[in-house]
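Pasting a structure below so you can have a look.
Every protein chain but one is kept in place in this view of the complex.
So, chain A:
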Amino acid sequence: MNTIQEQPSAIRSYYEALAKGKLLAVTCKACGKHTFPPTGCCEHCGSWDVEEADLSGEATLLFATHNLTPACHPRFESMAPYVYGHLKLKEGPIFQAIILGIEPKPAALRELFERGPVPAKAETLQTDDLPVLAFRIAG
């Protein structure tokens, strides 16, 4: 029987939460800012005094572009080409992720670019081996 207790891991916790549709970050007790996705240290001031926090999953999509096939990573081979975007989360962090709700084609991307920033909402995709955080364009 294995009696060695597994140590906590921010990465494992993040993906286990993501599988349930939750976005984990950490908040710094020293400067109050978020580090997202979470590490064991504040990315802004370097303090180790951080605590887990949930984010809302609400965001503004600032820019969205696409890629070609084959995907750079085998996990995304069946999904490519896909849209990839630059987002500002409601709580402040800047983040990049796969974008849903738009075709990965120049005409659609141009139309979106000309509309300007649009609201988007987090959504979990389940691949063969890992939950993936994507954002769907609202409306």
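The rule is simple: a residue touches a chain if its C-beta (ideal position, glycine included) is under 8 Å from a C-beta of that chain, and two chains touch if they have at least 3 such contacts; residues count from 1.
Here, contacts and distances are computed from a predicted model.
Missing from the rendering is one chain, named in UniProt as "Thiolase family protein" (options: "Thiolase family protein", "Carbohydrate ABC transporter membrane protein 2, CUT1 family", "histidine kinase" or "Peptide/nickel transport system ATP-binding protein"). Where chain A meets the chain that is not shown, the touching residues are 11, 14, 37, 39, 43, 62-63, 65-68, 70-76, 79, 82, 84-86, 88, 94-98, 106, 109-110, 113, 116, 130, 132-134.
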